[in-house]
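FYI, not all chains are in this one, though none of them got moved.
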Amino acid sequence: MLILMRTTATDEEVDQVCRAVEASGLKPHPIPGRLRTAIGVTGNTGSEGQEQFAQLRGVTEVIRVTKPYKLTGREMKPEDTVVRVGPVEIGNSRPVMIAGPCSVESRQQTVGTAQALRGLGADMLRGGCFKPRTSPYSFQGLGRQGLEILVEARDQTGLPVVSEALTTETFDLVEEAVDVIQIGARNMQNFSLLKRAGMSDKPVLLKRSMSATLEELLLAAEYVMSEGNPNVILCERGIRTFSEHCRFTLDIGIIPVLKQVTHLPIIVDPSHAAGRRDIVIPLSRAAIAAGADGLIVEVHPDPNQARSDGPQALTLDQFEQLVDELGMIIPAVPRCEGVQV
Amino acid sequence: MLILMRTTATDEEVDQVCRAVEASGLKPHPIPGRLRTAIGVTGNTGSEGQEQFAQLRGVTEVIRVTKPYKLTGREMKPEDTVVRVGPVEIGNSRPVMIAGPCSVESRQQTVGTAQALRGLGADMLRGGCFKPRTSPYSFQGLGRQGLEILVEARDQTGLPVVSEALTTETFDLVEEAVDVIQIGARNMQNFSLLKRAGMSDKPVLLKRSMSATLEELLLAAEYVMSEGNPNVILCERGIRTFSEHCRFTLDIGIIPVLKQVTHLPIIVDPSHAAGRRDIVIPLSRAAIAAGADGLIVEVHPDPNQARSDGPQALTLDQFEQLVDELGMIIPAVPRCEGVQV
């Protein structure tokens, strides 16, 4: 249920409505907008309370929301959410480029790569410190030491950093160090991790599970938002299909569909979808052309020496080529075309 | 096996090699190139004949081909195949736009649409006359009468036409009328139809089955080519996955991978992948950005009145918008980047 306040409603009126919602055993989520405040209502809402709330002072309309996802849906918030990370705006008209190595491996590798990437136009730096690995015998990341290196790279370059929070136990560490907290595809339905991310005041980059439907992705984002964190960035990174020529099948069609049903920004990880360097650039062009709000792409100064995911990392030269090509594509993409007004 | 002739080899030398191949129980496929002629050899080839052929006059090298697909592979023919249809070149630097209604429904609908499309920049006209329908109770197409309407549309607009040959029984009819013969996704492994298409001297547009791997698609093209027809256009149109928000999942990654392994042109059908009009334009932009050689897209002057697939047809206005946007994307795409020389 969504309660629309009048444009002239006072803060006090908003508060009173919220208290009335709580008194009915439901949970209010005030969503301040440019013109007016809306109040999302979650909990086991039937239609009964609807009329009651419509009578309250300052309320102009009460709307039933029929989708299972509420806070993430455009029904509740028609305007695009723009997530701000320092000087970077995600979900605004210009797509953002998040780039960096799969894993933080050393100070030299990471800081050097960050400096090079800044020179080539990257907006943010990515780098894994706690790595989810299919096998217990694979390199698991540098952990806390990696985070320190990331912070140093940010200090030296000004690039905000994003890194994955793998567990609730290590969440605080990651949260303190980074600017955007990544939730990985294998954790998309790790509900305690999602709730913890929802209590953070830092933005969350939520990757789609390789087997999630659009609805399941939005409900995972709903876990984060319903705890109070409105800054969620969705990320498509390929799904599991029978198709063998890529590691995953990039589901390019989810981009324009998400643009219609949610106000959250959506970026694409072409590197994990491809699993092979030689098609990362074409997939990146396709993602931006389809309307993505940005990319998160693996770049390594010497991919053959990478400790994880080397075969899918771009070289710095290739990253430069990618930025050039995207610069020509971006003007061709009407922003938010999918939104039906 | 691939036999490379010297650049100075005479036609007679090529003939002699072909006869030697046949004498070994194998089948020669001469492939004239700009600089030299290559001779593809198919049949149950072991390594034994290799040395023998290397001794023949005019031969410079004999190469073993390890992929199951041979004539379609870049190993045998490194340069791109450009399929010529009247004034249109498919597989050349400029992507082509094939557009038109799902089904030919009436003279007025088809000729009128063709004239409008020509004005908007379409290169070819599509229109189904023999329709593959999941249910026996659905509209099955106008058949021979539809072909006559297509021919009239071509006569009035100059646009070459493409239509599906659904069966070997009706193949002759379609072949005579159209400029490019389409083999539908459900017939991708209808081997007698593929062989019949291989005996045609008209180009074949071969759609990928919704469950075909890349290798199966190329082996289907191999059926056509091994009968002697070198003019095959591959078409990606979405695969079956668990993902529900589109009718099929457009496998965008197959475009750059195909560009590497085959010399055949590859186009994309965004309409059948989407199954919904509102994301056809973003998918189209993505396909061109990923390196596709063209699109085949459903356009209807009044989609709500269409007798089949109305919900996924673009309006003429949307087609115009699409052409405009693609015009900005095309310059950003290096042609044939995937080819490893």
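A and B label the chains in the order they appear, each numbered from 1.
By definition in this document, contacts are C-beta pairs under 8 Å (C-beta built on N, C-alpha and C of every residue); 3 or more make two chains touch, one makes a residue touch a chain.
Keep in mind that what you see is a predicted model, and the values were worked out from it rather than measured.
**Student:** Which copy number describes the whole complex, given 2 displayed chains of the same sequence?
**Tutor:** The complex in this structure file totals 4 copies.
Here, only the chains that are shown with their structure count from here on.
**Student:** Determine how many degrees of rotation, between 0 and 180 and to the nearest 5, align the Cα atoms of chain A with the equivalent atoms in chain B.
**Tutor:** 180
**Student:** How many angstrom lie between the centres of chain A and chain B, each centre taken as the mean Cα position?
**Tutor:** 38
**Student:** So in the complex, the part of chain A that touches chain B is made up of which residues?
**Tutor:** 211, 213-214, 239, 241-246, 249-257, 260, 273-274, 278-279, 281-283, 285-291, 325-329, 331-334, 337-338, 340
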